[in-house]
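Some chains have been omitted; the remaining ones sit where they do in the full complex.
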Amino acid sequence: MDQLIQFYNQNDLLIWLLIFTIILGFEVISKVPSVLHTPLMSGANAISGIVIIGAIVLIRQAAPDDYVTLGIGTLGIVLGMTNVVGGFAVTNRMLEMFKKKK
Amino acid sequence: MILGVLKETDDRRVAVVPQVAKKLKDLGLELMIEAGAGTGAGYRDADYADLAKVVARDTLIQQADMLAVINQPDAALLDHVPAGKYLVSSFAPFMDDSVVEDLKRRSLHAFSMDMIPRTTLAQSMDVLSSMASIAGYKAVLKAADHLLKYFPMMITAAGSIKPAKVLVIGAGVAGLQAIATARRLGAVVEAFDTRSAVKEEVQSLGARFVEVEGATEDAAAGGYAVAQSEEYMRRQRELVQERARSANVIITTAQVRGRKAPVIIPADTVEHMQPGSVIVDLAASTGGNCALTQNDQVINHNGVTIIGDSDLAGDMPQDASFLYANNLLNLLKIMIKDGELALDLENEIISSACITK
Amino acid sequence: MEFQFFIDVALLLAAIMFIIGLRRLSSPDTARTGNLLAAFGMGVAIIAMLIYPLHSATNNYLWIAGGMVVGSVIGQQAAMKVKLTAMPQLVSLFNGFGGACAVLLGFIELYKATHGQSQPGVGELLIVVFTLLVGSVSFTGSMLAFAKLDGRVKDRKVTFRNHQYLNMAFIAITLGMSVYIAVAYPAVSFGLVIAFIIVSLIYGFSFVAPIGGADMPVVISLLNSFTGLTAAAAGLIYDNQIMLLGGVFVGAAGTILTVLMCQAMNRSLLNVVIGGFGSSASSIAPGATGDKVARSITPADAAILLYYSKSVVFVPGYGLAVAQAQKDCKELDELLEANGVSVKYAIHPVAGRMPGHMNVLLAEADVPYPKLLDLDEANPIMDQTDVVVVVGANDVVNPSAIDEPGSPIYGMPVLEVWKAKNVIVMKRSLSVGYAGIDNPLFYHERNHMLFGDAKQSMQELAREVKEL
């Protein structure tokens, strides 16, 4: 319990921020027409590629001869980048049908 | 005061129907009705039993103080009527004003239903409106019955049929009702009138208004159309001719009060029409809007049927009588107090209707 | 100092772009710009983190650049080349990659920890293990979802009896191992870590295995929110705010989206996850038999199809009369016309139950005559029509009349609606019409069934179109 309280006291702003972010996440997605479910999922998926930043930080802090880290990190970047670029691109293609008429 | 209802000659209508007879009694009037007067309109003598004395014509003419008859009484009838009696009918003095002199000479007091002003207030006594409305409706039914085609569009296994094209000339009360009825039956309807004010009214019934520009307007004429210039008539005839070629049905109702009806459809227009087409001319009694119209006759000219009939209301005698009787009732309501005549000649309606004052 | 401040602000802006981007993605009008905005935000975030002043940064930009180029090319190419119909599986694949990336990050941390290169605390270890577990499930789960959607794996091949119990066992084992690793550390061997990862990966497969192919979109959305959570966890590992918040945000949004998708299918999430095949049938057209599958469409999707088309042809039939939907049809017509869609009606000569039946109805609804096409006028324009909406008609749009010599109506001219780019058939079921014969149109690849009473469906369509 004490640990929890301590943790809260140290991180109270972060916790509020997280909770507000979650509420935002809920709020942002409301009343979506079902045709947009797939593009929305795809767009959200591309954003979840934000994990790539972890790989970037990892590599940037790795020793230049730490080939395990570098190799795995680079693989991570390849995967993450595919997710990000492919994700946004494919979403964009899906959304082409919504181009404004006239 | 005794109100006597005569049987019409050559007309199945009757001036008072049982439903209204009741209300007339409430005004304090006594009622007499000629035997068999309502039969043609679907009202048996028995239906009047408790409301009116059913008597023979002569008795009625002698005993009643006021006589109600729908059609203008002819000389034969007038000769029978003792002086001093009141008559309620339609005398059309605007067509032939000698009738007024004649009545005065006979010392008869006459109220002419067709002289009641066409105001909002007088609507409920306006027989011209109620009868014209029936005529418009009937005109379409007659046309549909004589037309060799369907009115509505039909896409069927045996071929597609185009909707009939109906042209209504003169969008007064009868014309508007004709438009509404033709539209109900699925026809494509166009209408003409010289009064541009009716354009909106025509459109409010879902029909197209065919405009001939340059019509003479006269707001002072109290809503009635005024005579148009020669040039205008020529242009109108041209446009009508063009429209008539494609029309399957033409219904004409154009009348100018107190004059001969304008001839809008000359013979050669009729000749250009498709065989099987129909013209119904409601202005037949005042000469007809179609040059070939024969009043009260159905003729066939080169395959085109021309029906000249200005009394179509008489063809639907039950409702026509009911409406007429109500008009009469509403007029009498302002003329009668406690069963006796109480004329307020200041009243615009009474002073217009009373033609022998 | 200043530099870092600007980067911090850039990261804040990136986060805001994610939020606004996703917000805009949820409405058809703004969806495209929303996606671009989110993508731009992602670009900003990545660049910011590339140049962010890190302590003890060796940078190794070459490695990073190489990885980024390869990833970008793969992603871009795949996205451009994929067929429209295969997009969902591609999304699944991408999502798996995201999960795999998180797995690699977690792996490195544990590798370092078990090789004495770092000494993480219990809290940190729990986070790492969480990343690994959820990332693995997301990775292999997405792969299986991809394979299923792509038709490479048949549902039955990968499922055992009582698969739920197997999955429960997996949950117990993986959670147990997670806690053990975190608590027992440093007495944890690298081998155990490997074993943990393998079990987690297998669990990912097993998690998705019993879920029917038709439910895959929901599963992908769920796995997507898992990936978001792993990103958030990774954000904690690297003490990186944008990863943390971005991940949490996507996790939350993905969860709501998953729930919405379930709702749209009239299912609960639980039902989807453990329901397995039994329930997946419900999303397939009622009455579908044998190999033929009639695809159904929701009113919302149908509305979009109509709204974004140039020309629409309604084909009324007896069902329009039964449902008395003529006025609603006219209303939809007016709505579409107001949005620049040209609308016509194709009337088959024997539609309905009496000659001219459709004419009577449409006249009642005041449809102008010039909009009505008969058979000879309608058939030639079918192939230029974007959407044909068949409203309660059946026999009169039956292709057997043309290509099935044995059919009782073979030789009758019919409305060749299947030549249009899209067909929507509105009726209550897949049952037959007056002539009592089956209609292959329902199973046509360009056809979509909009099930329900025609009047109701029309009203729903109108409502949806108004919302666009």
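Just so it is clear, A, B and C label the chains in written order, and each chain counts residues from 1 on its own.
Note that contacts are C-beta pairs under 8 Å (C-beta built on N, C-alpha and C of every residue); 3 or more make two chains touch, one makes a residue touch a chain.
None of the values given here were measured: they were computed from a predicted structure.
Trainee: For the full complex in this file, how many of each chain are there?
Mentor: Overall formula of the complex, using the displayed labels: A x2, B x2, C x2.
The working rule: only the chains that are shown with their structure count from here on.
Trainee: Edges wherever two chains touch, nodes for the chains themselves; is that graph a line, a ring, a star, complete, or other here?
Mentor: line
Trainee: Looking at A-C and B-C, which one has the bigger number of contacting C-beta pairs?
Mentor: A-C
Trainee: Mind having a look at which chain is the central one, using mean CA positions?
Mentor: C
Trainee: When the C-alpha atoms of chain A and chain B are each averaged to a single point, how far apart are the two points in Å?
Mentor: Taking the average C-alpha coordinate of chain A and of chain B, the gap between them is 82 Å.
Trainee: How many angstrom lie between the CA centroids of chain A and chain C, rounded to a whole number?
Mentor: Taking the mean C-alpha position of each chain, the two centres sit 18 Å apart.
Trainee: Using Cα averages as centroids, what's the distance between chain B and chain C in whole Å?
Mentor: 69
Trainee: By the touch rule stated above, which residues of chain C touch at least two different other chains?
Mentor: none
Trainee: Give the residues of chain A that touch two or more other chains, as numbers and ranges in rising order.
Mentor: In chain A, no residue touches at least two other chains, as defined above.
Trainee: What residues of chain C sit close enough to touch chain B in their complex?
Mentor: Spelled out, the residues of chain C in touch with chain B are 347-350, 355-356, 358-360, 363, 366, 369, 372, 374-375.
Trainee: Given the complex with chain C, which residues does chain B contribute to the contact?
Mentor: 152-161, 163, 186, 188, 206
Trainee: Where on chain C does chain A make contact in their complex?
Mentor: For chain C paired with chain A, touching residues are 18-19, 21-23, 25-29, 31-32, 34-36, 38-39, 42, 45-46, 49-50, 54, 56-60, 63-64, 66-68, 70-72, 74-76, 78-80, 82, 84, 87-88, 90-91, 94-95, 97-98, 100-102, 104-105, 107-108, 111-112, 217, 220-221, 224-225, 227-228, 230-231, 234-235, 237-238, 240, 242-257, 260-261, 264, 298, 300-301, 303-304, 308, 339-340, 464, 467-468.
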